[in-house]
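Sending over a structure as structure tokens; questions will come in a sec.
And then chain A:
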Amino acid sequence: MTAHLPILMIVVPLAMGLASPVLAMLSTRLTRALVLLSAAATLGCAAGALQRTLEMGESWSYWLAGWPPPWGIEYVVDPLAGGLNTLIAFLALVTLVYAGPYLEKRTPLEKGTFYALFLLTVAGLMGMVITGDMFNLYVFLEICSLTAYALIASGGRRATVAAIRYLIIGSAAACMYLLGLGYVHVMTGSLNMADLMVLLPPLMADSPVMVLAVVLMAAGLGIKVALFPLHGWLPDTYSYTPAPVLAFIAAVMTKVAAYALYRIFFFVFAVAGPVSVTLEVMGWLAAAGILFGSIMAIAQRDLWRMLAYSSVAQVAYIVLGLAIGNSLALIGALLHIVSHSVVKGLLFLIAGGVKWQTGLRNIPEFVGMARHMPWTMGVFVIAAMSMIGLPPTIGFFSKWYLILGAVEAGAWVFVAVLIASSLLTAIYFFRAIEFAYLKGKKPEEVPAEAVLPARAGLELPVRMLVPILVLGVGVVLLGLFNEQLVTNVIQYALPWRLP
Partner candidate 1 sequence: MIKKATVVVLILVGLLFSYVALSLPPTGDHEAPAALHVSPRYIEKAYEETKTPNMVCAVLADYRSYDTLGETVVIVVAGIATVFILGVRRPSDEA
Partner candidate 2 sequence: MELVQPAFLLVQLVAALIALNHRDLMVAVIMFAAFSFCSALLFTLMDAVDVGFTEAIVGAATTLFYIAVLYRVKRRSSA
């Protein structure tokens, strides 16, 4: 069975997702157990595949339906893809555990369809990461997008409006990607990524068709990544979506799109001709996006909206790293994909927990929160440290590599933007921490009972607290072992091996 690990990690959530609406009509407890089991099995498959590629030291190609690549579809697991899939599966498992209390009083039909959509999102995202075929990427992009639209819509009236706007923008983006793929296909006749790597270089130099293909793909994936001027769907979507869904979608979806962008630009198009110009433009847009996102985040009172705008800024870090394009910056960008997934997922889990327990979303209302939820708020501080970029968290190291890369490339404007953004991030996170910790120290001034409703004063239920703690420990552990991560995993994913 180990020979089939790359496909098993897609098929397990896929099959369980398709089965769960049917199973939920029979028994919801059984369904939940099986869903958690299948998420764990997915994690096991992904970890197994990762371990095997690390042992082999090269990418592992799996021919679907047994046809050789340019004719059939292949899956390519390299160490980074395996690592990302492990991360996605892990976050999915954690979020599913966390989602338990949210689903308690729902009808069996809603539970079944929720689990189905969630697991199919996982399958779609993991398929996007490891596929070696450009059209297959489109199909899986649509799977994970459609499920995400539906999941987002479950957050009430405003979430529905956010979802349909996201659907229209996101489907238009997928169309643009597909048209770009059409331009590539018409000039080469192939769809396989490895095959295109051989066929494209002679065309890249002087063909205007490739310019259009690159621009269309950049626009399509740029919308999915929420790169600065195309981020319009993100703030509303992130503010109204229910927390268990959001923690997973916000953590993974934009990052997977960024990873797809990385693979297409750096491997398929191999940074030739129009791609470098496009990347430079995207770099400047990303720099603008970092500043815009950080400043907008400072202006928000609502914690969720603040995190949404900070997502716009953090995603732009990744694109900035890709735009700088030397080894250090690329390591920084790829490490930031990992770091921001974990941290943003964690932050939304915490924000959702606070809302679930106390009904509060606005930062000024967080007064004294640290006394009521010591563990949750402790982890919040760790996550905030990672977002700001303080050692020993993973966020420090990804930003460190990015800044080193920018210095090496002599891009001083980008260095300035990175440092300024760290300061801005510090401002808005310290404000939240200040309200949670410092202001609560004077109970005679602000009676906490007057601020928090009756249910407060309790830590979160265990099922919600454990995922938060696990991810909090993960942020620190990833930071401590970042060197192993870079040398064992990310190094093999660079377009050129490090000297």
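On how the list was made: all candidates are chains of the complex that A comes from, given by their letters.
Note that a residue touches a chain if its C-beta (ideal position, glycine included) is under 8 Å from a C-beta of that chain, and two chains touch if they have at least 3 such contacts; residues count from 1.
Just so it is clear, the model here is predicted, and its values are computed rather than measured.
> Any copy counts here: identify which of 1 or 2 touches chain A within this complex.
By the stated definition of touch, the match is candidate 1.
> Using the touch definition up top, name the residues of chain A that touch candidate 1 in the complex.
Touching candidate 1 from chain A are residues 14, 18, 21, 64-65, 67, 70-73, 105-107, 109-110, 113-114, 116-117, 120, 123, 127, 135-136, 139-140, 142-143, 146-147, 149-151, 153-157, 160, 183, 185-191, 199, 207-209, 211-212.
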